[in-house]
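Structure below; questions to follow.
One protein chain omitted, others in place.
On to chain A.
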Amino acid sequence: MSPRGPEEPDRTDTLQVHVDALGVGRCLLTAVGSLDLHTAPKFSDALQPLLRDGNQSVLVDLSEIAFIDSTGLTSLIAAYRTTRATGARLALIAPSERVRRMLAVTGTDQVLPSYATVNAVPD
């Protein structure tokens, strides 16, 4: 890993994350951009605290994730593991084709449910 040159952009900017409350005990995290080696820490920093409350349902909108790599998948698996420890609920909303392919190839889709819309997620 070479040190970042002065002209090289901060690559964590390639992912935007924001969280909206959807009422009591339910929130929506929307991630837009690239979920990869450079941005996965930023994603996990936003997602993991939401999962520590076992009564929380956390919906993660991945419809605008254009690129995901193995480090990005690792952050999703880590989130799933946190829910197993805390009892929080985690659901993915409309994962992009690229994300869906990676979840299916690895079998992660068997443990992380996906829904077409926020409203399709059962209470």
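What we mean here is this: a contact is a pair of C-beta atoms (placed from the backbone, for glycine too) under 8 Å apart; a residue touches a chain by one contact, two chains touch by 3 or more; residues count from 1.
We take it that contacts and distances are computed from a predicted model.
Per UniProt, what's the omitted chain called: "Carboxyltransferase domain-containing protein", "PPM-type phosphatase domain-containing protein", "Quinoprotein relay system zinc metallohydrolase 1" or "Succinate--CoA ligase [ADP-forming] subunit alpha"?
So, among "Carboxyltransferase domain-containing protein", "PPM-type phosphatase domain-containing protein", "Quinoprotein relay system zinc metallohydrolase 1" or "Succinate--CoA ligase [ADP-forming] subunit alpha", the name matching the hidden chain's UniProt entry is "PPM-type phosphatase domain-containing protein".
Using the touch definition from the top, which of A:16, A:55, A:74 or A:117 touches the missing chain?
The single option touching the absent chain is A:74.
Even though one chain is hidden, which residues of chain A still touch it in the full complex?
1, 37, 69-71, 73-74, 77-78, 80-81, 104-108, 110-111
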